[in-house]
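Just dropping this structure here.
Apart from one protein chain that is not included, each protein chain of the complex appears where it belongs.
Chain nomenclature is as follows: A, B and C, assigned in order of appearance, with residue numbering initiated at 1 for each chain independently.
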């Protein structure tokens, strides 16, 4: 199958490589690598493909690539399937899908997790939102790029699943960091505290699999100077999308909003490209002489 | 052993009953039940006991009972051990311990979890802060009241462990509730989302053991109209203590502080005596016609 | 001058009436009142006007009206000036302006404040973002609708000014309410506290002009059961836009984000159509028996 592939960044490029390895062919919308053809615009690329795959940095990029001047909507044939693998607002996914549907074009959202490592190894987790038939049609291409492909629900549901998961994980990284900063200030041994919490109601994947405090879990980012892993900047982005999705649907989200701003500040204070567990570093206390 | 037992409320009374059942005797500081003797004041009760046990509602109550007029400090003999099982500020524990130490009296903090059910069944979890020898001396009495007795560290460490665990759990209940409110607003099936998150970085004890959304886990409080379990009011209290402990030590705690205020608001809006998972109810969205 | 007027809601209708009164004529995009002509679509309306004015509820509506199928961009002649008076994301204003500019169409953002009362009386405050020449060209029409017309800066600056002002006012309503709830809990007379704060660093327009506590200022919304004035729902919307604008520009905004969520919750708990000062009602304390 020939694919129009839009978005050959850090993630898109190795994902494309896996598609080509598995026998797909592709037309790209810009400077070409790896034996794929080149088009002048998303519209032209879309016209050349039997299926369209996009993976772009932001909601605005996705809207522009699909609906803007020279965009996919101008070139894609009725009946085609578009797979957007970007992490964006689910509301944007639904709006783009609705505009495409007016012209008989189908759309699924299929954001990924697993990072550049997973993209290269072809082991991404992919959460998919769309009609059952469209999911089935997308599956072979997704199988070329990932190993854990889940059909979550209708269009937008893939984004919702990713953002909701990261909302909880992002809040948990901050909460765990706050808890251990308090414990440290009172002189409590973080290893003993870890053992206590692990068996109680505070147990989380975050503490178990990527403990933010250095010196506890040899495998965690904290023990390699917070080399990512999942970057603070991406956690800030995903929490921002979650909070914005909540805004669009009038859902109050106080903890997610607080966590979002903490990652934004941690990014602004130099931790953007560190693992998101470095929020523990950001949450250092004031010096002892500060009045309380 | 004869114990001075101060604080015969909802928790203290069944805990006392278990002590008496296991062969301890007791003097109380007020109207007496279950064959225990009665004293006119904490000082008088303390004078009568070989060991002092206190379980009181607040930091202020503990300070008054130990250090106030007619308080334990006035009656207790040098060399005695005091066990405070209240959930209070670890800073208060340390201040009371320091004042007692000036007179040669020993102190451990030993807050409990498990609720009235665990107090009655004698199956409480008890987190203890204090010297190793004092922990060993306290152990037989604690064994009469609980089944999971952990020595966390020096004085205050028991409180720290409890508050830090509840900080994470409290934040997680809010974060999970926010995530599922968003998902619901986008029409995503909460059962499928639960399955996705359970295997990803958002996995928490909270979602696994006491899912805040009704209709998912038959055993959760959400499926019995949020009958507690662990009340919203107590979560508000514990998060308040955690945030205050952070304040005393100059630790920034944005997510804990946001979560604390949410439980406070949920309490003010009628959910104080429901299970803390009812924060999901509090976080209902605005009606569809509200502008965004 | 003949105007294409898109958006005849609660605000738009009286604004249009003032334009007609001052001698402008208009074509609308839907069912017609007051002697204006009717078009089948924004595109058709735009084609009929020498100038385009839009006032719509949300960023999505504005994007659709300008850039969607049958939108203004399809009908408007090169060289025309479009005035968007909606309160929306400044980023959306800038994106729409950029798309129009590609076709030689000019755009200013000109959000209003003053509510339905100001719209009817023709006394709106209007904050304008756009080129100086475009502002000058827009001025006569704006003068027909408002009395305080300010040129703030380039495209988007009108929205920024409105949102930034409301960010501060919205945070202040919450902060003032929190302060007076605390004072009340300690038995302090709110009138005396008002006098103290009015002369100190806590002085704000909010406390001076629309005191959220009943019984202090006879002219405030609090003394007419929080009849608006400026509705909670609109404050929630504007703070949401401000926080989202911050997100787009990577600016951390912890207080704005906390305030946004409080208005969202107040709306969800029945105060959406009350004056935003009713956030004081929302922030009632828990009952006295709740543990602390």
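What we mean here is this: a contact is a pair of C-beta atoms (placed from the backbone, for glycine too) under 8 Å apart; a residue touches a chain by one contact, two chains touch by 3 or more.
Note that the structure is a prediction, hence the values are computed from the model and not measured.
J.: Hey, which of C:41, C:54 or C:286 is the one touching the hidden chain?
T.: For the chain that is not drawn, the touching residue is C:286.
J.: Using the touch definition from the top, which of C:41, C:59, C:86 or C:166 touches the missing chain?
T.: C:166
J.: I'm checking contacts with the chain that's been left out. Which of C:66, C:107, C:180 or C:226 qualifies?
T.: C:180
J.: For the chain not shown, which residue from B:93, B:232 or B:261 touches it across the whole complex?
T.: Of these options, the touching residue for the absent chain is B:261.
J.: Touching residues of chain A against the unshown chain: what are they?
T.: Residues in contact with the chain left out: 57-58, 233-234, 236-237, 240, 254, 258, 264-265, 267-269, 272, 282-287, 290-292.
J.: Given the full complex, what residues of chain C touch the hidden partner chain?
T.: Here the touching residues of chain C are 90, 113, 125, 127, 150, 152-154, 156-157, 160-161, 163-169, 171-172, 174-176, 178-183, 185-189, 192-193, 196-197, 200-207, 209-210, 230, 242, 245-259, 261-262, 283, 285-288, 290, 292.
J.: In the complete complex, which positions of chain B touch the hidden chain?
T.: Interface with the chain not displayed, on the chain B side: 60, 67-69, 95, 99, 102, 240, 243-244, 247, 250-254, 257-258, 260-261, 264-265, 267-268.
The working rule: only the chains that are shown with their structure count from here on.
J.: Closest chain to the protein's overall Cα mean, using per-chain Cα means, please.
T.: If one averages C-alpha positions chain by chain, the most central is A.
J.: Chain B and chain A are one sequence twice: same or different residues at the contact, by the over-half rule?
T.: Same; most numbers are used by both chain A and chain B.
J.: Roughly how far is chain A from chain C, going centre to centre by Cα mean, in whole Å?
T.: Here the centre of chain C sits 33 Å away from the centre of chain A.
J.: Would you mind pulling out the distance in Å between where the CA atoms of chain A average out and where those of chain B do?
T.: 37
J.: For chain C, what residues touch not just one other chain but two or more?
T.: 240, 254, 258, 264-265, 267-268
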